[in-house]
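Left out: one protein chain. Kept in place: all the others.
Right after this comes chain A.
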Amino acid sequence: MTAYLLRRLAIAVATLFVASLVVFSVLEILPGDPARLMLGLNASPDALAALRTEMGLDRPLAARYLDWLGGMITGDFGRSLTYSSPVIDLVKERLAVSFPLALIALTLSTIIAIPVGVFAAARRGKAADTVAMGLAQVGVAVPNFWFALLLVYVFAVSLRLVPAGGFPGWGDSWASHWQALRALILPAISLALPQAAILARVTRSATVEVLGEDYIRTARAKGLPYRRVLWRHALRNAMIPVLTIMGLQFAFLLAGTIIIENVFYLPGLGRLIFQAISQRDLIVVEGVVMLLVASVILINLVVDICYTIVDPRLRGGR
């Protein structure tokens, strides 16, 4: 068990290291001078020279890489040119929106998807299954911004239950926390629905497969009612593929939500990356990409740990 986790951890660290090499060298491989690329064609030679010094472009490659790596380990991701503030502060500010948003969306999607998937699997081939999977098909097919607009129209514009957009910040009081949470409700729902549709389909097919296993018959032969067999015996065995998809979805929800962020005017990570790329703020791009790589690796590590909780066969020697 410990050996397994340590091995996973070692793999995670190694992956992170390789990723840093790739991210760093991509920047180096980009044609032309990074400083010129960032400042544009009309930059004055003085500004260019100043930036080059600041970025350390006059120093050897290996030294620059080690500096960059060392900086990141100590939490220094460099300064953004366009925002003139440390990258780490920018990211922290955006994560305060993106992380809760992703977490709420994933929770919602899981709460919807697993019961629906199991329910459909238990009634496979019957009307309830057809309807549930039909809805899931729609959920996958319809773009999430369309859901978002629909939700805004109904709950914000007509019913006036929640704000239509913007983010007030988390604040210090419970009241302001609540206001911030309210601002995230519609975005979270619009992100969750398509994810839930995918997850429900995965849950259904995993459960259908498990229900065909011999041990399900053994459990039924004990006299357990079908429902109990479904929840006590089938679900946990069906969780492995579901966990895999959930891990992928959380990684996507952290940074791939730019469309929803735009619909709701949310200052999230997705918009930060988008703006940094369009303004050629390479230092920000570099830092944020590394952080995202790190979080994806971390999520995978968590998923690996969840596997061992679900499946004793992966725990290895006792």
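The working rule: a contact is a pair of C-beta atoms (placed from the backbone, for glycine too) under 8 Å apart; a residue touches a chain by one contact, two chains touch by 3 or more; residues count from 1.
Criterion: contacts and distances are computed from a predicted model.
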Absent chain [UniProt protein name; select from "Allophanate hydrolase", "2Fe-2S ferredoxin", "cysteine desulfurase" or "ABC transporter related protein"]: "ABC transporter related protein"
Given A:Glu28, A:Asp89 or A:Glu213, the residue that touches the chain left out of view is A:Glu213
Residues on chain A that touch the omitted chain in the whole complex? 2-3, 6, 125, 213-215, 217-226, 228, 232-233, 236-237, 310-313, 316-318
